[in-house]
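Heads up, one of the protein chains got dropped from this complex, but the rest are sitting where they should.
Moving on, here comes chain A:
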Amino acid sequence: MSPDPAHDRTVGRGAGQAAYPPVQVTSPTFVGMPKFPKAARAELANAQQRRNLRHATHTIRDKRAHVVAEVDDWEALRVKGADAKDEALTHLADYLERLEESLTANGAVVHWARDAAEANRIVVDIVRAKEVDEVVKVKSMVTQEIELNEALEAAGVSAWETDLAELIVQLGHDRPSHILVPAIHRNRKEIRDIFLREMGAVGRPAPDDLTDDPARLAEAARLHLREKFLRAKVGISGANFAVADSGTLVVVESEGNGRMCLTLPETLISVVGIEKVLPTWDDLTTMLQLLPRSSTGERMNPYTTMWTGVHEGDGPQEVHVVLLDNGRSHVLADRVGRQALRCIRCSACLNVCPVYERTGGHAYGSVYPGPIGAVLNPQLRGTTSDIDRSLPYASSLCGACFDACPVRINIPELLVELRGKVVEESGPTPESTAMKAAAWVLSDPRRLATAQKAATIAGRLAGGRTIRSVPGLGAWTNARDLPTPPRETFRQWWVREHGNEDA
C-alpha cells in the first residue's frame, strides 16, 4: 500500500525522499539493549524499585479511576479526542502547513527537522548564535527522544532540567523510567541523597540538614532552580498540543517551573513532534478534559501555558518552533499502526500496566516505556534490534491499557499486529516451525485427535501425579507445576457416549 501523499510534504520537504518514509535512528544510548525479558529479569530483582513502583502506580491508578468516573460520558469524550487526533493525522500535511502559517504570521520562526540529528543541529545553532553556555528546559519527551541535552553538552552548553522529577533524574545521572513521573523508581530517601550529593556540583547546593520531607525536598529544588531561571537567556520546551488554526502551542504541567522557562528567557525554542498538531482551538476543550484526568488523576492540572508566537514586551521576544518527524511519517504510512500517533503521552497506560508496574521503565530501552512504548518504539525505530523485536511481546495482552487510554488506542491489537511483523521479518525459526506444525495439526480434527493421544498417554504415565518438570519446558516449570493431562480427551469421551456421527 502506498503511503498517503501527506508524508511527502510533512517534513524534509523537497529532500527527494524514498516512497516509504524512514524509521528513526536508534540513539547510541539504547543501541545494544538486551531484549526485554532479559532486561526485565534484572529489574524484577530490585526490591526497592518494585515497592516504589507498586505504590506509585496504584496511587495514580486509583486517582485516575476516581476522576474519570466523575465525568458523565467519558466514553463519548474519548471518542471525541480520538476523532480530533485522527482528523489531524489524516490531513497532517494540510494542518502542518496551516500551523506553520499561523505561527509565522504571529512572529515565530518555524524549522522543519527530518530526524534527531537535524533537530539537534537546528537547536544548537540557535543557542550558539545567542552566545550562551546554558539553557533551561521544560520537561519534554521529544527532546529526550532526540537526546538534545547530550547534543547541547557536546556543543558546550549545559541544559538544566527544571521539572522536579526530571531534575532528580538528571542529578542522579540516571534515565527516566516513566513518561510523566520520570523518577517514579526513586523514593524520598534516595532523592534526598541525590540532592545532597549532586546539587553543589552544578549550582546552589542542598542545605546540609536536608531531610526526606517532601516540602523540604521541594524547597531545596526551588532554590537550586531559581538562580537558573533568573539567569537563563534561552528556554527549551516541547509542546503537548499545537493548534493549527491559531498557531498556539500548549504546555500542560503541575509545578509552574515550565511556565518560568516559557516566560522568563528572551529566546524560546520548542521542539514539537508533527503528531502534536490539533486542527482547531475547540479541540483543546476535549484534550484538556482528557489529559489531566488520565495523566495525574486531576480534574485540571495546575499550570497550562499557551503562547502564540511573539508578544511585544511580554515573554520571549524570539520564538522558534522545530517541527520534528523522526520516524513519525513512517508510522503514519501504516493504516492500522497510525492510531499510535494519537498518543498524548498521558501515561495512563503505564500506570495500569501489570508488566510496567513490576519492571519499571528502563527495561523498555527507550524514553517511551510501558504499553505505548512497546508499540511506538518498534514502530518508530523498526524491528531490527533485539530490544525492538522483543517489545511487542512484552505484554500479556490483558487489555488494561486500551481501557485506560483517553484517545482509544487499541494497544493490544497493535501489539498483535507488530508480532506478525516481527515474525514475518525473522524468517524461519524453531518457533515458526513449531507454530506452522501446530497450525497443520489444528486445521484438521483427525490430526488433532492423533496429537491428543500423545497427551493422554502422558496423562496415563503421570497417573494422577503432579508434573513438576519436563525437559524443554523449564520456562514454565521453573516456578509452576504443569497440569496433568487427562487419560481421555473430551472428544474421546463424547464419541464413547454419543457415537461419532457428525453434522
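Following the convention adopted for this analysis, a contact is a pair of C-beta atoms (placed from the backbone, for glycine too) under 8 Å apart; a residue touches a chain by one contact, two chains touch by 3 or more; residues count from 1.
We take it that contacts and distances are computed from a predicted model.
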Chain left out of the displayed complex - its UniProt protein name, from "Cytochrome c oxidase subunit 2", "ABC transporter permease", "Quinoprotein relay system zinc metallohydrolase 1" or "L-lactate dehydrogenase complex protein LldE": "L-lactate dehydrogenase complex protein LldE"
Option touching the unshown chain, where A:48, A:90 or A:432 are the choices: A:432
Those residues of chain A which, in the complete complex, touch the missing chain: 36-37, 40-41, 44, 354-355, 358-359, 392-400, 402-403, 413, 416, 419-424, 431-432, 435-436, 438-439, 442-445, 448, 452, 455, 466, 468, 475-476, 478-483, 485-486, 488-491, 493-495, 498-503
